[in-house]
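Pasting a structure here, questions to come.
Just one protein chain is left out here, and the rest sit where they should.
To keep things simple, chains are lettered A, B and C as they appear, and every chain counts its residues starting from 1.
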């Protein structure tokens, strides 16, 4: 299994801070999520970190077993 | 008697932090001091405080009994 | 030690960090410290900061090192809370020691601007018993872009 991690209000939308998913191409992983969540995760302002490292975009990501993919919405001001 | 108070390096020049003097017009008081001290006290960068209040210049000052006249050279930078 | 970064999940007293940090740098000229606290205005009952550990700590350490290099500091201390905080509790403490005041001042200002705009912290506020997420403010980016 792999893990998706949701930060900020994405955690509210997902109903949890993280979610175990089957490994595979990200497009296939997201297709199994509720559509409103998948759309929110693909918002261009949402940054993505794969195993703790920021990556460019979601297009080419293929999740392998044990991977952790974090979705980081814009951080709060303050 | 009245008192003259010397701050900073003026105290070194005067040999003491203060000096008791006879009351009277300041010009007469200074005339009785060592000339190098009198000249240093009249340097235009030296501010003067009479009884704790800054005053404009030495010209019109007449010391009365109990007065304290302080000579304040430029303060040090940090 | 040039940089000291702490991420805490419990309340802290800034002086307990700033005191030893300052003592650890003999010969310093000046120490500038900023402490930000949870404001209780507008009926805020609590503030919660969440973060993503694998990014937060490395990001804060990198920011601390950038500040040291850029301003020629003797050292910098960054302490940041996460979790649920009540009004009056310190959220963040940044302290910079340097030979001269200007460097210490500018380093703390720089670090605070970047902590606010670049750090991976998400905030929500509780008012009248309801939690609400706080969105980014455009002027945080403007502050960062001063540098």
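Assume a residue touches a chain if its C-beta (ideal position, glycine included) is under 8 Å from a C-beta of that chain, and two chains touch if they have at least 3 such contacts.
Remember, it's a predicted structure, so these values are computed and weren't measured experimentally.
Considering the intact complex, the chain excluded from display touches B, C.
Of the candidate positions C:5, C:18 or C:134, contact with the hidden chain is made by C:18.
Residues of subunit B in contact with the chain left out of this view: 5, 7-9, 11-12, 49, 51-52, 54, 68, 70, 72-78. Mapped onto subunit C, contacts with the missing chain fall at residues 13, 15, 18-19, 22, 26-37, 39-41, 87-88, 99, 101, 104-105, 108-109, 112.
FYI, only the chains that are shown with their structure count from here on.
Centre-to-centre, using mean CA coordinates, subunit A is 27 Å away from subunit C.
With each centre defined as the average position of its C-alpha atoms, the distance from subunit B to subunit C rounds to 51 Å.
Averaging Cα coordinates per chain places subunit A and subunit B 77 Å apart.
Looking at subunit B, one finds that none of its residues touch two or more other chains.
Counting partners per residue, subunit C has no residue that reaches two or more other chains.
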